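Note that this complex is displayed minus one protein chain, with the remaining chains in position.
Read from first to last, the chains carry the letters A and B; within each, the first residue is number 1.
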Amino acid sequence: MSSKYSFYQIFNSHIKREFLINFRSLIDVISIISFMILIITLFVLGIGPFQEKLGLVSNSIFWIGLILAIIPSLEKTLQRDYDNGWLDQTITSPISLEFILLSKSIAYWLIIIIPLLISLPFFIILLNISLKLIPWLFISILIGGLSISLVGIIGSALTLGAKRGNILLPILIIPFIIPILIFGVGVSETISVNESPIGNLFLLIGFTLIYLVISPFISAFLIRIAISR
Amino acid sequence: MNPKYRRLFITIIIVLTLGLATKLILMALEDNIVYFYTPNDLNEKFGDAQNIQNKIRIGGLVLESSIKKEGEKTIFMITDRKKEVKVLFDGPLPDLFREGQGIVAEGMFQNNNFIASEVLAKHDENYMPPEVADALKKNNVWKGDSD
Partner (left out) sequence: MFDWLANPNRFNRITEKTQPFILFISIIALFSGLYFGLFDSPKDYQQGNAVRIMYVHVPSAWLASFLYFSLAISCVFYLVWKHPLADLVSSSIAPIGVLFSALTLITGSLWGKPMWGTWWVWDARLTSMLVLFFFYLGYILLRNAFERKTDGSKTASVLAIVGLINLPIVKFSVDWWHTLHQPASIIKFGGPSIDEKMLLPLSLMFLALSFFSLYLIILNVKTKLIEKKCEALLLKSNLEEIS
């Protein structure tokens, strides 16, 4: 990397770029949120809209809704940059691809998490989630969201240029999301039975840190394979 | 930054992050994410059984000569040799269900009685013919049936 730009500047400009791309047309964000509402609706109507039944599973429904709503938009994240040649340009630039992918996943995380957190009160009302859970739900979504976007970048890189990538991607990344789901739901679950959520929270953070380290390297490796075609 | 130092810097950050992740996971595993609780775990974690409102699983051994049948209902005690829990269950029991057998019961507490909705048998990691098991029992070197 040339010493002309600092890490921070590069990071900043990438976040800005992603935000501009994604928020210029709000379609992605709006579709994620509305998809999530519809998934939740399906769950609630499928289970039967009885308060006592819903009280037991509302956390899980929220998490599953979150994961399912994010997955369809993942395929596009790198595919778009691949199609318009941005990735080819980046790979030849002196800035390390790993670092760019890290900034990209963080940007993607912010892009999906901010609207979700804004609409969180809405989901809480829809699912009748108890008030004491809210701060913990907030924290676990914040951490879990980062994991999902890191794993999502791997998935997006895996299916770069693949046929039927949109159907393949969930099959490939859901195994990696399983621990996040278990521990993310676990945090709220332990709170709702008056236990300490620390164990689950630590596991959630632990997995997220592991993904944080491995995801940029794996995705960069995969992108180099895809570009060299 | 000089590329050589940059690489070193990145490596150190990676190692530290992975170390922290391992540390957190190991700490959490001590805290135990469990499929079931033993009666003693329950006592240590919650104190009185009245504090437990939600569905849980209890694992332990069926206390010897504690099994009673009341029509369809089976009443027995689960023990981990430290504490006991009284379990009420009405439904089909697995073949392995017998005195001294390790089992896992799923259900809720009601006035200090555990109302099980499902009872599963957990067999141990020892495999041996019945004659050997008898001989071991006779000679008091029996180690099975625990856990």
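Just so it is clear, a contact is a pair of C-beta atoms (placed from the backbone, for glycine too) under 8 Å apart; a residue touches a chain by one contact, two chains touch by 3 or more.
Keep in mind that this is a model prediction, so the values were computed, not measured.
Visitor: Of the residues listed, A:Leu26, A:Leu56, A:Ile118 or A:Ile178, which one is in contact with the missing chain?
Guide: Residue touching the chain left out of view: A:Ile178.
Visitor: Under the stated touch rule, tell me which residues of chain B contact the chain that is not displayed.
Guide: On the side of chain B, residues 29, 32-38, 59, 92-97, 101, 104, 118-134, 147 touch the unshown chain.
Visitor: For chain A, which residues lie in contact with the unshown chain of the complex?
Guide: On the chain A side, contact with the omitted chain comes from 154, 158-165, 168, 171-172, 174-176, 178, 214, 218, 221-222, 225-226, 229.
The rule is short, and it goes like this: only the chains that are shown with their structure count from here on.
Visitor: Give, as an integer number of Å, the spacing between the C-alpha centres of chain B and chain A.
Guide: 34
Visitor: For chain A, which residues are in contact with chain B within the complex?
Guide: Interface residues on the chain A side: 1, 3, 56, 186, 192-196, 198-203, 205-207, 209-210, 212-213.
Visitor: Sort out for me which residues of chain B touch chain A in the complex.
Guide: Residues 1, 3, 6, 14, 17-18, 20-22, 24-25, 27-29, 31-33, 45, 51-55 of chain B touch chain A in their complex.
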